[in-house]
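Missing here: one protein chain of the complex. Every other protein chain is in place.
Moving on, here comes subunit A:
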Amino acid sequence: MTTTSDTYNYDPTQPADRRQTGGVTGWASRYVDERTGISYVVREFGRKIFPDHWSFMLGEVALYSFVVILLTGTFLTFFFQASMAEVTYDGSYGPLKGLEMSAAMQSTLHISFEVRGGLLIRQVHHWAALLFVASIMLHMLRIFFTGAFRKPREINWVIGYVLWILAMAEGFTGYSLPDDLLSGNGLRIIAGMVEGIPFIGSWLEWLVFGGEFPGTAIVGRLYTLHILLLPAAVLAFIAIHLVFVVTHKHTQYAGPGRTNENVIGVPVLPVFAAKAGGFFFVVFGLLMAMGAFFTINPIWVYGPYDPSPVSAGTQPDWYIGFADGALRLMPGWLGGPGGVPMEFTILNTTYSLNILIPIVVLGLFIVAVMIYPFLEAWVTGDRREHHIADRPRNMPTRTAIGAAGATFYVVLFAGASSDLVATHFKLSIESVITILQFSLLLAPIAAYFIAKRICLALQKKDRQIVLHGYESGRIVRLPGGEYIEVHEPVDEYERWKLVSFNDYEPLMIRPNAAGRIPATERVRASLSRWFFEDRIEPVTSTELEVAHHH
């Protein structure tokens, strides 16, 4: 952008005023530019092209819900008191009158019942939080299944992934702030989990809570995280994420005229700005309607935190569910009571595998998803830049891996609702959990094979369509008396979408210069075989010609 060779007729002795061209717009632009040099930026980005597709809006939804969260959250900070000092409730909600509770809970009730519009803003904040995490996850699925994480976007995948984790942390800390019964139980579970970590667990809990659970410190500490550290981190990561989106330019789906070297779409000014800006208001408006019509987190129903009572069916916000599910599905005794205990003491120290295994499994899952782009790049050995998003079917093994991962997540998620599933389907809780335990191991494998078969079948169908056209549903009778269905040929634009995809061969290992085959190459070759053994090749022009001659 800082080209020095630009020649322009700029004479500083001339007043830049409305007598120059461009009317008010021109005058205002010049006024700002002469004080900021912003014209470089406008020239570079003002007509930047954005491709259009509904699935590209998922990331936008995440961004807009974050803006809504910032606006509503700031409003809440003016009323919320992050204090666990004990007060006696004397607000306008009758059933809780006279009860001891923390100032945090009291101020949240105050926001809900005495501040006009307070409940609305609180509910919009919560709904926006749910939408924020949900849209991040759908966005991630889009990126994964279309291979938009390939070079040069691997690092941006990791950044987006960190945003997902930060979003869950934001959600959990926020959920815990009102210090109500439900969120207090959530914290109790976290405290108990932390306690079970080998060696440092009890001290870590002690540090986090400032002594024994629940203590009087945790809400204030979570508040600092919730409104200072985590939002700053989210903001910073969003900024880097978007800088990379601009640097890489957006991916686009395969289509006529679209190549790996261009981007086809609408310019930022005016169309994209109008669409995206409008979409922000739509998201905000829908969240506002949610806040107006649907109650969320009615803390007055739960009451203040007390370690003793608990309602049946305690449920964290949905995005924490998978972690809770992992805790639920881990058996305390392998093979039932009397089997192998998942907690034991050696030399007067306790090993809580029933806590540790879920933590480790979740950790591995999270790391595996995070590093997937690097793994796939290593397997394919493809070092080109990729800007054309894959159709999921054209990368069957990746899609199958994604389906397996998603299934794993979903089973854990279902685990967190095992009690609801049991009551809803009139099953015993034991059988639901046992089914889910087996599903956790088997369902991802099943999903893998099913997804892969579906992809291959769809690819075959695409080939059929390219070679023989669409089935038109029109049956004609030939002079010889036989009936055939008329096939409509696809036009060249439609065809291009079906034939322009990458396809890879399994890697053949060859000895290196020293005449040896390194172990890493062997691993790579077997992974490559696993990835690309079953493959359907795109139709070539030669094949089509041959087909036409038949």
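Assume contacts are C-beta pairs under 8 Å (C-beta built on N, C-alpha and C of every residue); 3 or more make two chains touch, one makes a residue touch a chain; residues count from 1.
Here is the rule we use: contacts and distances are computed from a predicted model.
Chain not shown in the complex: UniProt lists it as "Cytochrome bc1 complex Rieske iron-sulfur subunit", one of "Acyl-CoA dehydrogenase", "Cytochrome bc1 complex Rieske iron-sulfur subunit", "Ion-translocating oxidoreductase complex subunit D" or "Ferredoxin--NADP+ reductase".
The chain not shown here is touched by just one of A:T25, A:T349 or A:T520, and that residue is A:T349.
For the chain missing from the display, the contacting residue among A:V234, A:L327, A:A447 or A:I465 is A:L327, taking the whole complex into account. Note on the undisplayed chain: of the listed residues A:G22, A:G37 or A:P256, the one touching it is A:P256.
Contact with the chain that does not appear here is found for just one residue of A:V266, A:I299 or A:I465, A:V266.
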